[in-house]
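With one protein chain removed, the remaining protein chains of the complex are shown where they sit.
Coming up: chain A.
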Amino acid sequence: MPYLGSEDVVKELKKALCNPHIQADRLRYRNVIQRVIRHMTQGLDMSSVFMEMVKASATVDIVQKKLVYLYMCTYAPLKPDLALLAINTLCKDCSDPNPMVRGLALRSMCSLRMPGVQEYIQQPILNGLRDKASYVRRVAVLGCAKMHNLHGDSEVDGALVNELYSLLRDQDPIVVVNCLRSLEEILKQEGGVVINKPIAHHLLNRMSKLDQWGQAEVLNFLLRYQPRSEEELFDILNLLDSFLKSSSPGVVMGATKLFLILAKKFPHVQTDVLVRVKGPLLAACSSESRELCFAALCHVRQILHSLPGHFSSHYKKFFCSYSEPHYIKLQKVEVLCELVNDENVQQVLEELRGYCTDVSADFAQAAIFAIGGIARTYTDQCVQILTELLGLQQEHITTVVVQTFRDLVWLCPQCIEAVCQALPGCEENIQDSEGKQALIWLLGVHGERIPNAPYILEDFVENVKSETFPAVKMELLTALLRLFLSRPAECQDMLGRLLYYCIEEEKDMAVRDRGLFYYRLLLVGIDEVKRILCSPKSDPSLGLLEDPAERPVNSWASDFNTLVPVYGKARWATISKCVGAEHGGSELSHTAPFAISGHLISEENKERVQETPDSEAFMLVPNCQLTAEYFEKTWLSLEVAHQQVLPWQGEVHPDTLQMALQVVNIQTIAMSRAGSQPWKAYLSAQDDTGCLFLTELLLEAENSEMQISVKQTEAKTEKLNSFMSVLETVIGTIGDIKS
């Protein structure tokens, strides 16, 4: 965020840095340098004073040195030629008698991210590895990893690796841990650092000397070690026992994971471990450090998946306090929902009922959903509570209760009667799309049990013109047709009106298509309608699907103590998939919004797309010419609507591709030259309704796949799918020709 007048600031600072009077006065000099760093932090481009800053590095003032080095590490890649001037000073500092200065210089030199620096840092690093001060050795060891990162995919230096392996025996604990980290990065291609028996046992013996960060890291590396015999395994577990009670929750969780993984063939040991970490986990869950508490709660939930009864006797620990932050309350409600059993169900439900009237609508809704979850086992009590909640006539409560009912009647048919009695009257308190859909669905499927169901639906039909959500209209069509089958006399007239409206006046294509489809279906005959629409009204066998049996500990042990329990498995899969596709150094993709918003095409929409085969009307307009500026502006303002990866072999021939795209009316806005890496192209197209499709193609040499990101000016899923199929065909064809 550049500020106004930034140029003046730079000029002034440059002048001050050159001023011999200031240079002579140590404090003033340092002050000016501080101002440079301050502006750098705020986001101003200070690279133009690089020369002056290099000069300032030749000083005895160690704080000034640190500041200048920080500056250099930030801007060196921009001014590689000038940065070389600084190397000299740095090299000199590397042989300073003071270990602090040596360490600082070496660290800074390794952090200069610029081409050609390797040849200068190699020797100082090697010297550093044999330095007598452990402070310098720590820096040098990590320096090896930095140097390797600079090289990129170059050959691994065998001698250096051996040297690092031997430094694992260093007497300084931090050097040891740094060695592991460094080796891990250098040997990434070969599967990371090798933990064999001598190394594993050496590390185990050093564990107690390490600080908490080191312990956590080593526990993580030990996961790789496979003990030869059962005896050795239990020896290791005994050695590590005390870490289950460490004061650092991170170490506790790391140790727990190691135990779970090592003992994967001994379920009773795993259970025993989980019993023993109960105390520390509960302590973390009630600790004052809220963020830590959150992380612990996520892991408690993970454990509950396998051992539902594990925390049942401690259910009161998971009651929410009024002043706790939102995210902790939501986690606690989830935990409560899972640890319910015959003994505590009464108290837990009472507690949850209290939350349902919370001021925060989000929290109240989460509590209602939780009651809905418990209702699968304790149906009667829960349905009664939910019914009482309807009496409050609160919009945000009613809509969630109705949605809960919708899910519940599928799984627990025994509650249909109670739900049907509770429903009348709800329609006045529901305004949002989700709630309306749920209510309409219930009225359609179980309408024969609700005396005034047709009249409620009639209200919806009457107001259909002012209805804003297409999804509600679709639901209404289906529900009314279903109800028509069981109560034809009351529904026939309004069904006619609704179909007429949907076919003649409705603007949304999907709704119109659905209307037309039902109209044609009715023309075929009532038996056909019944065959298609009368699906089973509830299905208790789904209960098993929805409520999976206890998952074995081994299914999640490898995810324990990572980000997976924090984000949830599904969400993490999306995040890590994108990272995988992007692979390594390139940060080019524009998938950012995609990762945040998750599935843009919801399950429902997919279904709908399949049901509307009319999308063949898709047409791209020829000669849609956009300027590069306009394209860029639009591109930046939109979110990614769709992402896909297609296989691709070898080089790209931009001309061929451009020609082929031209044929199907897709214009090329910008393209990298042939052979550049990564190769990118920006495309645009417009369909007959005026919707623009902006596309980015990204090809990375090592991946042999083409990554496609599409943005759309109007959110129309079916159009997007058609566009994708066109694009896929073209790219597929070009790819085939070449290979």
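Brief remarks follow.
The rule is simple: contacts are C-beta pairs under 8 Å (C-beta built on N, C-alpha and C of every residue); 3 or more make two chains touch, one makes a residue touch a chain; residues count from 1.
Quick note on the criterion: contacts and distances are computed from a predicted model.
A chain of the complex is left out here; the name its UniProt entry carries, from "AP-2 complex subunit mu", "50S ribosomal protein L20", "Prolactin receptor" or "ATP-grasp domain-containing protein", is "AP-2 complex subunit mu". Looking at A:I186, A:A216, A:L683 or A:I734, the residue that reaches the missing chain in the full complex is A:A216. The chain that is not drawn here is touched, among residues A:R301, A:R406 or A:K680, by A:K680. Among A:E7, A:E190 or A:E324, only A:E324 touches the chain left out of the display.
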